[in-house]
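With one protein chain removed, the remaining protein chains of the complex are shown where they sit.
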Amino acid sequence: MAEIEIGLGKSGRRAYGFDDIAIVPSRRTRDPEDVDISWEIDAFRFELPMMASAMDGVVSPATAIEIGRLGGLAVLNLEGLWTRYEDPDAVYAEIAQLPSDKATARMQEIYAEPIKPSLITERIREIKAAGVVAAASVTPQRTEEFIGAILKGELDILVIQGTVVSAEHVSKTQEPLNLKRFIRELEIPVIVGGTASYQATLHLMRTGAVGVLVGVGPGHACTTRAVLGLGVPQATAIADAAAARMRHLDETGVYVHVIADGGMSKGGDIAKAIAVGADAVMIGSPLAAAYEAPGRGFHWGMATFHPTLPRGTRVRTEQRGSLQEILVGPARENDGRLNLFGALRTSMATCGYESIKEFQKAEVMVAPALQTEGKSLQREQHVGQGR
Amino acid sequence: MAEIEIGLGKSGRRAYGFDDIAIVPSRRTRDPEDVDISWEIDAFRFELPMMASAMDGVVSPATAIEIGRLGGLAVLNLEGLWTRYEDPDAVYAEIAQLPSDKATARMQEIYAEPIKPSLITERIREIKAAGVVAAASVTPQRTEEFIGAILKGELDILVIQGTVVSAEHVSKTQEPLNLKRFIRELEIPVIVGGTASYQATLHLMRTGAVGVLVGVGPGHACTTRAVLGLGVPQATAIADAAAARMRHLDETGVYVHVIADGGMSKGGDIAKAIAVGADAVMIGSPLAAAYEAPGRGFHWGMATFHPTLPRGTRVRTEQRGSLQEILVGPARENDGRLNLFGALRTSMATCGYESIKEFQKAEVMVAPALQTEGKSLQREQHVGQGR
Amino acid sequence: MAEIEIGLGKSGRRAYGFDDIAIVPSRRTRDPEDVDISWEIDAFRFELPMMASAMDGVVSPATAIEIGRLGGLAVLNLEGLWTRYEDPDAVYAEIAQLPSDKATARMQEIYAEPIKPSLITERIREIKAAGVVAAASVTPQRTEEFIGAILKGELDILVIQGTVVSAEHVSKTQEPLNLKRFIRELEIPVIVGGTASYQATLHLMRTGAVGVLVGVGPGHACTTRAVLGLGVPQATAIADAAAARMRHLDETGVYVHVIADGGMSKGGDIAKAIAVGADAVMIGSPLAAAYEAPGRGFHWGMATFHPTLPRGTRVRTEQRGSLQEILVGPARENDGRLNLFGALRTSMATCGYESIKEFQKAEVMVAPALQTEGKSLQREQHVGQGR
Partner (left out) sequence: MAEIEIGLGKSGRRAYGFDDIAIVPSRRTRDPEDVDISWEIDAFRFELPMMASAMDGVVSPATAIEIGRLGGLAVLNLEGLWTRYEDPDAVYAEIAQLPSDKATARMQEIYAEPIKPSLITERIREIKAAGVVAAASVTPQRTEEFIGAILKGELDILVIQGTVVSAEHVSKTQEPLNLKRFIRELEIPVIVGGTASYQATLHLMRTGAVGVLVGVGPGHACTTRAVLGLGVPQATAIADAAAARMRHLDETGVYVHVIADGGMSKGGDIAKAIAVGADAVMIGSPLAAAYEAPGRGFHWGMATFHPTLPRGTRVRTEQRGSLQEILVGPARENDGRLNLFGALRTSMATCGYESIKEFQKAEVMVAPALQTEGKSLQREQHVGQGR
């Protein structure tokens, strides 16, 4: 592992993001129809290798059902609006109309409303009633508090998620969640994260989780990096996690899924995430652009309203297509934001790969995306004649 | 070949684009008049080492003839407007007047019009009647369907082109074009592409093609990279293809031409393409800026109207000179977009090289073009006193 | 130490700034409340590992007192407005109203007013009377001239500061300050800087100073780099200084503090400064944004009004919070500019570190912050669910 000397006595590895790399076609090409992009985790099989982020602006019971029908897996946030309010519709409407300078303060109030365990159970049942796989998320801090209501709803997959979740949380004042014991004893599969290094991922895999969410400050200019200074660009984080997956498989015979979480906005980013080793991707903002998204043209993360150190903000987004158009097309625009998984399929076909497992071994190059404007236009015109 | 570690267990080569490199003058200089930039491929000789991209906004029978007279080789798109419409003039006029938000949908309809084999034959004859070399392109998927009409027109050079074309296309549902058998049996020379790696290029060269088009997502921020995640920056792609050319020559004694396709907007880009190993260049958008271009100030690629995953868009371009001014000058502006091949000649002379073959061995440096604004102005003024 | 060849016979090390690196979470996480960020230097203990820069727009006796009460250490500029004017209030008011094109000339006049030693003594006493630790700065050139008045005020910590201060100043025309003798003989602790290399820092440490200020042209595009061509990006400068600290400790048993000075505007920058080896940070402009800051929405450095070679300028800044909100929160915005030390605490907790000394050994990666805009938005939304 090549270390770069930052100064005398301080070295670090060079890390790479999606914008730093590109996939290289192999010597074969393939028909897109022949490509298999389906995903199997635990006892579940999905047409699409994707999860929808547990963001209130993206996943409601209704969109969870629609995403499930389209072949994906949506994660409902069990500490968000849907478990704090019986009918959050009016709340969403108010949020979408808040002026920018008042949004943070008012949303802090909105999220001060207590979580009702009964609503947890109810929301899960609502999703399951539609016949799709139900997944939902809690933070490690409140997992034990809510697990009763969760199991009562007969959730299919539990997601335990924080900015960073480790297998060894240390606290002087309270007994932290013992992830290993908790997961081993739980009867439903658990996906856990975020994580971003080989060692931390390996320890999370050893808790018995069926999947880990990889991504801490993945975008180069992301909020976590500005506020906290933390972050690992995603291409490196995913490749490291894939190496931990191999080590864990070698040690235990158990294959734990690596789910790339964050930093992907276009079809090309999703293809790159797989090409450096991910089994599936978790996406949020691309889905917030759906007409059906509950955020009504806005989305936000849960750290946005941290009482003393908010990170993130309410972000306006253009509503540009239906969930179906965004996930599986057809695309009527050409910027890579629609038909994300048709793009993955075409990318794999164009490069000659047949399955996700094969595509994880694709050749990639380090090829930074910084670029003069002229070049970008130049290319538009002769992409032509493709399949 | 130096590999960079992207993460544990995933490495990739560093790739370079035109903006990343610069040509270094040798210890000699030369008179521009003494420099030979002519190009010979198969039985044909051209004053200019260039092909015009098979884009509907660039190449019509009329501009093909004009480009041929100026010393270049234009490629007519046989799956575009000229073979779908008897008289595409009204169609071009309509396209140029479409509002942006309606353009994609309407152009999808326009391109839904079937291709008429009789028009294929007719368009080729129209170009040949003017006494210039006739070249035209088809996609691999439809090559066998149209080859009869093409041969009937007595085409001189056939171009088989897609986003990525490989010598080994795999399909479960249909028998793909066997490029090797097809090209060997065909009586006219074939140029094939795009391709972007050593192995894929080598296999394409073994099909018997006289030239390969090198370029897959060459621009750093190009559409193919955003939508599909694919792409190899052009300087690296061309150098790799040139290495494949040498290997193929060594194995077979046959010299297959490397034609750099895409990513070039200025004279300096063309010089760099040659300096890293290209025999000739294929350019599109620089020619779309010609007064004679059929696109009337617009250009677009064929993937722009893919029914489910469009890539590229209708691009507006400034009409800035005649085809003659763009190709061989004289330039009346100084931004490198006019007199492209006068610039190539001057570049070669200033560096002391006499022919394309010599210039392919020019010294280059890795010298990224990112730069503060002040420097750029600073330089304007003392380029002076040059020859 | 890897040297890069710039040209034949000229090599240099690659240096890194805060934007070039990111901190990597360890396999542990921790409760923020358990993290200790306090700082001890000489006989003093501070709740926050920070000093406020000796800038007239930031530190007045009043803000020095407030910063001291909040747990930090402010440095009053003894060659600025507070020692030239009995009541600088009107002067500040005038500066805040100067039109841009007149500001430099008028401020040159304002700073031509002689320094009154009696005011030096008085200002120090004013701060001490409030019960906080009093620190103040002089340039090496005038240290001996003012030391009497300084000692008379019973200053706690003396800061001797210039753009670059060395242990070996050479002059043909006047006897320079002998830092080593001066500091050894002085009864109060001295902090000295700026410095930016291993050797220069080591020599400064040998003068007997209790701390060195590390930072010369730390920002990549800073004024010192533009005007003088000097500068060492901060991550490298701090790591080098930390190596000098270790060498000096090994040689003498004395631990001299490394205080990162400059180039930090957000919480993440402060975390990175510690993570590459700093004991504490000196910040200026982030505090100029406080409602209490004497600059009334402006700040400037002392070199701004150099009579023949001004560097820096009067900078307008947005007043965005109280000193308390900026230093320890709560933050009501999410851009990393409020609750700077709450952010440090959360960063350390998220990465699993308990004390500044531990955090100095955190793993970092080289991960440049250059980034397309889309990514930045993408990340906003799923920072969620953090602690």
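A, B and C label the chains in the order they appear, each numbered from 1.
In this section, a contact is a pair of C-beta atoms (placed from the backbone, for glycine too) under 8 Å apart; a residue touches a chain by one contact, two chains touch by 3 or more.
What you see is a predicted model; the values in this text were computed from it and never measured.
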Among shown chains, those touching the left-out chain: B, C
Of C:54, C:91 or C:241, the one touching the omitted chain in the full complex: C:54
Of B:140, B:267 or B:310, the residue in touch with the unshown chain: B:267
Hidden-chain contact residue, picked from the options C:60, C:121, C:139 or C:350: C:139
On chain B, residues whose C-beta touches the chain left out of the figure: 1-2, 13-16, 18, 21-31, 33-34, 198, 235-240, 242-244, 246, 266-272, 275-277, 329-336, 339, 342-343, 346-347, 350-352, 354, 363-372, 374-387
Missing-chain contacts mapped onto chain C: 4-10, 12-15, 17, 19, 53-55, 57-58, 77, 79, 104-105, 137, 139-141, 161-174, 195-197, 199-200, 202-203, 216-233, 236, 261-266, 282, 284-286, 288, 299-304, 306-313, 315, 317, 369-370
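Note that in this section only the chains that are shown with their structure count from here on.
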Numbering shared by both copies at the chain B-chain A contact, with half separating same from different: different
Copy-to-copy rotation for chain A and chain C - C-alpha atoms, rounded to a multiple of 5°: 90
Inter-chain centre distance, chain B versus chain C - centres from mean C-alpha coordinates, in Å: 55
Distance between chain centroids, defined by C-alpha means - chain A, chain B (Å): 39
Where chain A touches two or more other chains at once, by residue number: 13-15, 236, 266, 369-370
